[in-house]
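Excluded from the complex is one protein chain; the other protein chains are retained at their positions.
Which chain is which? They are A and B, in the order written, and residues in each are numbered from 1.
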Amino acid sequence: MSFADAAPRLSPRARRRRILRRRFLRRPFAVIGLVVAVAFVLGAILAPVVAPYSAAATDFNSVLGHSSGKHLLGTDELGRDVFSRIVWGARASIEAGVFSVLIAMAFAVPVGVVAGYYRGWPDTVIARATDVLLAFPFLILAIGLSAILGPSLTNAMLALGFGVAPQLIRVARGEALALREEDYVRAAIANGAGDIRIMARHVIPNMIPTLIVQATVAIPAAIIGEAVLSFLGLGVQPPTPSWGVMLADAQSYLTQAPRLAIYPGVAIFLCSLSFNLLGDGLRDVLDPRTTR
Amino acid sequence: MSAVEATLEVVDLVKHFPVRGVGARQVVHAVDGVSFSIAPGELLGLVGESGSGKSTVANCVLRLLEPTSGSLKLKGREIAHLSRREMRPLRRELHMVFQDPYSSLDPRMSCGQIVAEPLAVQRLLPRREIDRKVDELFDQVGLRAELRHRYPHELSGGQRQRVGLARALSVSPTLLVADEPVSALDVSVQASILNLLRDLQEELGFSCLFITHDLATVEYLCDRVAVMYLGKIVELAATAELFAAPKHPYTQALLSAAAVPDPEVQRSRTRVVLEGDIPSPIDPPSGCRFRTRCPLEPRSAPASHETEPPLLDVGGGHHVACHLVAAGEAPTVADTAAAAS
Partner (left out) sequence: MSALAETAAGPLLAVEDLSVRFDTDDGSVHAVDRLSFELGAGEVLAVVGESGCGKSVSFMSLLRLLPETAVVTGRAQFGGTDLLAAPLSRLRRIRGREIAFVFQEPMTSLNPSFTIGNQVGEVLRRHLGLSRAEARRRTIELLDLVRIPAPERRVREYPHQLSGGMRQRVMIAMALACDPKILIADEPTTALDVTIQAGILDLMRDIRERLGTSIVLITHNLGVVADLADRVIVMYAGRKAEEAPVHDLFARPQHPYTIGLLGAVPRPGAGAQRLREIPGRVPSLAELPAACAFAPRCPRADDLTRSQVPELREVAPGHRVACFHPGPEADA
């Protein structure tokens, strides 16, 4: 590898961004994932604009209606427009999905870094505790905590965060373990830098790409988790729409109108898949060994 | 020892690493009783192959590791068992240049920030002055000032190594530890870094512990040389003397094995090829550690199996740890070993 002697036309940061952008664009699935995920997020944010009806608007004249000009996806058992509820429901899913992961990271990253950096007994305690939590399926943890905290969207977010955290702790710990051995960390120690400074300036910034990827992979899990919690009545409470709630409601009408279950189901599927594809693509693109 | 205080004095340095295994607790005898000193402004070369313990010595001297036992005196002050906090002010006196120009610089910091970091951490200069000092350092190591805004991955290996040097010299250390600073670089780049190191040392007068496996580099750069094998020093002498008249069989074998870039010379020398592998530092041979590969072993047995040869001064500051030398002989590996086929 050689480098041009003359100053490049683009700043070094911009060049790297361009390379990463091109690599990303070469992966059709990742691009699809990005587009669909963004569509969901925008839909959630712009719900008042996108949804033709409010989530609670009932119309007892057209109960369980099929798709029509007035109702894109038909109506449910209370005459509410299914399409609008899907759109409004995206809010709960995206909110719960994204925020729970952010909460988890805020907690998991420092804990993981401390464990990986110091090793010794803090690591033993943290690692074992994390291992115990990892033995439980993520949903069990989330459901358990949610049941204790009580049903609400906020509590659902906390519970999902708690469910996602152990995996993030493990990742952060692994990265810290590896980064700690890097020569530039030893150089910083030789400089006389304190531990906090080293962790903040050298360890954490160098694990950001990995954390980004982990987040985009954790989000779909949280989205599905939210749906499950709402389905069980532990998350969002009616009449606030959520895809999980819609699924729960659709149970009674499964034979008459299976579409009431299919639409929210497909929404959950597409939304989490898109984040998944996006995460996979990002992981590939950010891997230093990738050449194309 | 002269009246001037040594910059670094190492006495009986020992570093063992526990091996986590099933059954008996095993130990890696990385460094097993090493003693040497470095005078102010002196360049001491530490030569050895893998398992010799030379990098561990470097890490102990820099207090990146705590020695298992032994004394480390920096300018007269004992540092072997100081805590991190107590070491911090002393870090100004010591610094290190690493082998790998790729991993020794934080990829997320600009080169200017990297060079400034020791100054910032040690709080030696106010902010404004730091910038000026960084410019000065870049100039000293032969880098264009505008490179301070670039990131390590945009620089070549040689340039990165210069950045590493600038960082190490920023605090004006009394002792610079260079652990294989040119091994990972191309030949022509090696030359410029070695020259740079030599020039800077002349200009700034720091002492240097130079660790390498490359004998030719040591001959070019260092005043004195210590040869290590399996955690112990086997020979220590002034450079010219070591290369002209090596006394320890291992040193002789090492010099013989290093290929000379001159086909006339290389193909007509008698070469010694040692049999066998370097033994594991977990279970070093009893007595003289080199005896399993020493072509002269039949002559030194049984003493070499039972007792470790002490490092003795055989005249003029030339130290050798060999039973045969201690007994007054002048062993030469070349006549006994099979000449290269």
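Quick notes on this structure:
Just so we're on the same page, a residue touches a chain if its C-beta (ideal position, glycine included) is under 8 Å from a C-beta of that chain, and two chains touch if they have at least 3 such contacts.
No experiment lies behind these values; they were computed from the predicted model shown.
For the options B:Ala145, B:Ala245, B:Ala258 or B:Leu312, the residue in contact with the chain missing from this view is B:Ala258.
Per the touch definition above, the residue from B:Val27, B:Leu194, B:Ile282 or B:Ala326 contacting the chain not shown is B:Leu194. When you scan B:Leu147, B:Ala216, B:Ala238 or B:Ile282 for touch with the missing chain, the hit is B:Ala216. When the missing chain is restored to the complex, the residue among B:Arg84, B:His149 or B:Arg267 that touches it is B:Arg267. Within the entire complex, the positions of chain B that touch the omitted partner chain are 49-50, 156-158, 186-192, 194-195, 213, 215-217, 219-220, 243, 253-267, 271, 273-274, 277-278, 340-341. Listed here are the chain A residues that touch the chain not shown: 1-5, 19, 22-23, 291-292.
One rule holds for everything that comes next: only the chains that are shown with their structure count from here on.
Taking each chain's centre as the average of its CA atoms, chain A and chain B sit 50 Å apart. Only residues 2-3, 7, 12, 182-184, 186-194, 197, 201-202, 205-206 of chain A touch chain B when the two sit together in their complex.
Listing the residues of chain B that touch chain A in their complex gives 62, 64, 87-89, 91-92, 94-96, 98-100, 103-109, 114, 117-118, 121-122, 146, 150-151, 154-156, 164, 167, 171.
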